[in-house]
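With one protein chain held back, the other chains of the complex are shown just where they sit.
Right, chain A next:
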Amino acid sequence: MVNKQGQTRLSKYYEHVDINKRTLLETEVIKRCLSRSNEQCSFTEYKDFRLIYRQYAALFIVVGVDDTETEMAIYEFIHNFVEVLDEYFSRVSELDKMFNLDKVHIILDEMVLNGCIVETNRERILAPLLILYSECVDSDL
């Protein structure tokens, strides 16, 4: 998840990449996506990966996959993810993500496990988070 200025807001790896190589990788990936216009298609190749990206206001969500995935399915999965965030944060913004990074991670973990899509149903994705959150509130009281 990257903003228009090229700052990474959230990144998650399902294959091992050296920590010090990640920054370089992310920079290159972001550059690749930012340099593309709206008229261009949302798929591009980067080294051995295919990048699939979508833009929401000033935020880009980029997914790198190997050739075992279907572009269109991932493309729509990004939207599903954004809808889940939207529902949870009620109209999600970049700030929401910055200050609730833990929750975004939990949501993503519910949806993607070990690099595989596992859950796509909105209520089920949010259920654990809602319960966790309500218990937190309870214990705070």
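Of note:
The rule is short, and it goes like this: contacts are C-beta pairs under 8 Å (C-beta built on N, C-alpha and C of every residue); 3 or more make two chains touch, one makes a residue touch a chain; residues count from 1.
Note that contacts and distances are computed from a predicted model.
The listed options are "Ribosomal protein L19", "AP-2 complex subunit alpha", "Ubiquinone biosynthesis monooxygenase COQ6, mitochondrial" or "Myotubularin-related protein 9", and the UniProt record of the chain not shown names that protein "AP-2 complex subunit alpha". The chain not displayed touches chain A at residues 17, 21, 24-25, 36-37, 39-45, 47-48, 68, 70-73, 75-77, 79-80, 113-114, 116-121, 123-124, 127-128, 131-132, 135.
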